[in-house]
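For this depiction, one protein chain was excluded, whereas all remaining protein chains were kept in their positions.
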Amino acid sequence: MAVVRDVPAPQDVRRSGLERWPRYAAAARGLRNYWYPVMWSRDLGRKPVARGLCGERIVLIRDGGTAYALDNACPHRGVPLSVGLQEFPGTLTCRYHGWTFCLQSGVLKAALTDGPNSPICGKVRVKTYPVAERAGLIWVYVGDEPAPPVEADIPRELLEPGTVVVGRISIQRGNWRYAAENGFDEGHAQMLHRYGAVYTAFRRLPAYRETKVVADPDGYLSRVTQLSAEEAEYPGLGKWPRQRPWQRSGKGHRVSIRLPGFIRVKAAHQAHAYWVWWTPIDERRYRMLQFYSAPVSGFDEVKFRLHYLLYRKPFHHIQFNNQDARMVALTPDSAPERLYRPDASITAWRKLCEQARGAPPPAESLDETLAALAEPLAEEANAASGQR
Amino acid sequence: MAVVRDVPAPQDVRRSGLERWPRYAAAARGLRNYWYPVMWSRDLGRKPVARGLCGERIVLIRDGGTAYALDNACPHRGVPLSVGLQEFPGTLTCRYHGWTFCLQSGVLKAALTDGPNSPICGKVRVKTYPVAERAGLIWVYVGDEPAPPVEADIPRELLEPGTVVVGRISIQRGNWRYAAENGFDEGHAQMLHRYGAVYTAFRRLPAYRETKVVADPDGYLSRVTQLSAEEAEYPGLGKWPRQRPWQRSGKGHRVSIRLPGFIRVKAAHQAHAYWVWWTPIDERRYRMLQFYSAPVSGFDEVKFRLHYLLYRKPFHHIQFNNQDARMVALTPDSAPERLYRPDASITAWRKLCEQARGAPPPAESLDETLAALAEPLAEEANAASGQR
Partner (left out) sequence: MAVVRDVPAPQDVRRSGLERWPRYAAAARGLRNYWYPVMWSRDLGRKPVARGLCGERIVLIRDGGTAYALDNACPHRGVPLSVGLQEFPGTLTCRYHGWTFCLQSGVLKAALTDGPNSPICGKVRVKTYPVAERAGLIWVYVGDEPAPPVEADIPRELLEPGTVVVGRISIQRGNWRYAAENGFDEGHAQMLHRYGAVYTAFRRLPAYRETKVVADPDGYLSRVTQLSAEEAEYPGLGKWPRQRPWQRSGKGHRVSIRLPGFIRVKAAHQAHAYWVWWTPIDERRYRMLQFYSAPVSGFDEVKFRLHYLLYRKPFHHIQFNNQDARMVALTPDSAPERLYRPDASITAWRKLCEQARGAPPPAESLDETLAALAEPLAEEANAASGQR
């Protein structure tokens, strides 16, 4: 008799709290009409690789230095082209029957096992996806509208010459929206990351912060700390958190989120930035792409890379961020939600998503959105001070 | 290519044979309005633990010596409180955003990451469950009606001072009803346990027994052996079972079942008793809690505990009862059933379940139930003797 664990059954994907943001609610598989990073450029060669993106199945391959992306299904019998191989330059051949597709156009150039005069040539076409390579990454566009230039969806900082990008790419369980919300979420860090992570062992996390959400250039929403309380007296409970003399207050950094779902974390006094994309695979899984970027070269680059490999990767990108990924995986989709004051960062993000590309024309501008958002927050704060 | 096993697909949970017992048929997740044992008292401390019970998800924690049980989902985002921790006495704090709930009332006392004046305090409440500790076990009440005293659902023997309770708690696959039916089932022991168990290697199991079901004090139904045949001549087949000279006839014991689903097995001449609860987790899994109890102390207690650890646990509670658990796991829920004469014990139990707490007022008393039950049994027996 195998061991049976006391685990909950799998969850429904629809969350009941999203009615106010219909486009966001519909985007369980991601926002379409955007470029997404999907893998390191250096990992793509002549061997095709499969990638799920916004519920679509894509095969990627490099040929003559250029990356290509096609629908990962041979139209003949549906077998994945990612198990195929390259028999001629500029093409990808299905391993099953030798159907050979032009990488650029997707057109069937030959059905090898039907001879050179196969009548099906030119009559079949697999879908191709726009692909680009920037900042050491492969970017794929998925959508129904014509693709904008890839630079439209890549942060300016990553595109600047001389920028070094290091990072970690992993697959995680859970819906990408809860991962993105976790990333921009004001409240959780003070609690979730307080315990069990080397990365915060010597950092004094505040008890709570008051922040406001502002619109930044380049389409970012940013959280701006208004007040940071190292310690507080909670009525009926006592002081929190326990102070640890060896901890030092962290330096302020600005957390910003942008469509279609990534954050930038940057400190005013530092040249490097921290980035996370939550690229949807399907409703239940996302690819987490975590980066550090910095304009460094020579010995500074060596130091930057070593610091990443020896400290930031194991302690920030793995141990610290796995605390986040665990919470995202544990967030059920069928349960109702009950937001609280710091979730203003989340509702601002959800409102932003209503204005994503391909949307019906937004009823209000982002500034109006933020203004409108500020009011109930103020009201709630008043109610709160009146109450207690 | 991974190995694929020739196993049946998972089964539907509805069994077609239960139409005559509508409440029982509806109780796939257990009978509500009862206290259930869920874990050892000694295993509960300040670290919260998750327990599934009758389809509900519960978090248990001990604080200041007292056990508490709450709905295992933070109302904020639905994350399980069982991954939370205790920041203040008398409370449980969600690990994600620090929502802090009063263990006694379930009321939100603080949203730590929103500061001491968070307006949401006092406005949110998680469900709490009645909990009690008796006989070294944690008991939880799940139901819609007010909870009776816990003693109402605990056997008198286990509550007596000086009683020592030892046992094994495990999670098993299958529906709790088939486990309970297996436990009170007259027929299976003579076949299922005849082979492959050390526990019965030296015990002469009869070929068959004739039993009647009677109502015992304290709400038990008991099987009373009327006739026990060591060997029989089966028409057209021959004698059965094969006699093994080294085996000795077992001493008689009385098997009794009680709502919401546990048995007591007791021999007239012995002080100790054997108990099993089949506490439903959900439709497909149950927690099997197997105990031995005895009024012992001093050196007798040491002997009793050693005898359990070295003999009864490995050979009775594990090897022998795993034979039962395997059959329960193999009982499909979608198949029709065809009962036979010894299943009178099962139908009596099903009738008893129709009178469980929270039920519409029973049309007949338990005595009437048993009397009514006796008639068709008699008829069937007559028909049987006439037939052969």
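Going in written order, the chains are labelled A and B, and every chain counts its residues from 1.
Note that in this section a contact is a pair of C-beta atoms (placed from the backbone, for glycine too) under 8 Å apart; a residue touches a chain by one contact, two chains touch by 3 or more.
The structure presented is a predicted model; accordingly, all values stated were derived computationally and were not measured.
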Identified contact with the non-displayed chain, of A:66, A:113 or A:243: A:113
Touch criterion as defined above, residue of A:224, A:271, A:296 or A:329 at the omitted chain: A:329
Residue among A:70, A:207 or A:281 touching the omitted chain: A:281
Footprint left on chain A by the chain that the document does not show: 50-52, 57, 73, 75-80, 83, 85, 87-88, 91, 93-100, 109-121, 124, 171-173, 281-282, 285, 287, 322, 325-326, 329
Positions on chain B where the hidden chain makes contact: 1, 3-6, 8-9, 178, 185-188, 190-192, 195, 207-208, 210, 229, 232-238, 240-241, 326-327, 330-332, 335-342, 380-381, 383-385, 387-388
